[in-house]
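Missing here is one protein chain; the remaining ones are kept as they sit in the complex.
Up next is chain A:
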Amino acid sequence: MQENYLAKWLNNELSEEEVVKFKESKEYASYVKLREATDNLVGPDFDMAKAWEDLNKQKASKESKVVKLNPFKKYLSIAAAIALIFTATFLYYGTLNEEVSTQYAERAEIVLPDASEVQLNADSQISYSKKNWDNKRNIALNGEAYFKVAKGKRFTVTTENGTVTVLGTQFNVENRKGYFEVACYEGLVSVIYNKKEVKLPAGNSLVVINGEVQALEIPNIKEPSWIRNESNFKSIPLKYVLDEFQRQFNLEVATQNIDTEQLFTGSFSNTNKDLALQSISTPSQMKYKLEGNKVLFYAETP
């Protein structure tokens, strides 16, 4: 037998005599089986359209560094980029046909086509494409949601503030006015904020308040507290706490003589209104008045 005859055999390069000789050997059957078994192997998933899109984004951001010798060509590429963005946006929004939203004091649980789960907190909205889900796991989010992602292709959550991508894990995204938070409970989450990518391993969170980025550890719990009907805060300006309170109980909140930028650490119940009111007011040394669906928080006067 010649050198490397197995490689030659697989490539049909053996001479007839060699084939006959090889067929007589006792290993021949095993090699045939090995060849058959590996005929059915498939490679990993590769989303070429997305890769191309990402590449163009990166190219666009690097474009400015390249000195162009032909000025007309520059305009051509800009025109092409604009056309591409328009087409991409059009295609993207065209595919987001499924929509789920919650009102104040409401919650929803959604099972996606691949059995990934989404829990939607109050006053939030998601949209995605049911039809195209197998191709692209893409969700647009406004508000707050907790995701349990089934293993598979890249799963992307797009928000106004940033983009979150994962392959299969559990994480929470909160996207409110002036406030953006991503917490990872399992696996690894990649967050793109302000064109910068941050990798969040399990047990970590990223909080952005008014453009200021903070990396925090999350308490060692398996899921966000709101799933268990509790809203939890750690050094968060009071106004975001009151916003959340408003969303959970569908109340109108007003304040008087209160610094809403002061930091609040603690939690409140999402089911018991009176308990919640006390949990918020006592540590911040405030008093409150509840009338109908209006709450007024005011400073305690000595």
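Simple rule for what comes next: contacts are C-beta pairs under 8 Å (C-beta built on N, C-alpha and C of every residue); 3 or more make two chains touch, one makes a residue touch a chain; residues count from 1.
We take it that contacts and distances are computed from a predicted model.
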| item | value |
| --- | --- |
| Choices "histidine kinase", "proton-translocating NAD(P)(+) transhydrogenase", "RNA polymerase sigma factor" or "4Fe-4S dicluster domain-containing protein" - which one is the UniProt name of the chain not shown | "RNA polymerase sigma factor" |
| Contact residue for the chain not shown (choose from A:A88, A:A140 or A:L167) | A:L167 |
| Absent-chain contact - pick from A:Y5, A:Y104 or A:Y298 | A:Y5 |
| Touching residues (missing chain, whole complex) on chain A | 3-8, 10-11, 27, 30-31, 33-34, 37-46, 48, 51-52, 54-55, 58-59, 62, 66, 77, 80, 154, 167, 190 |
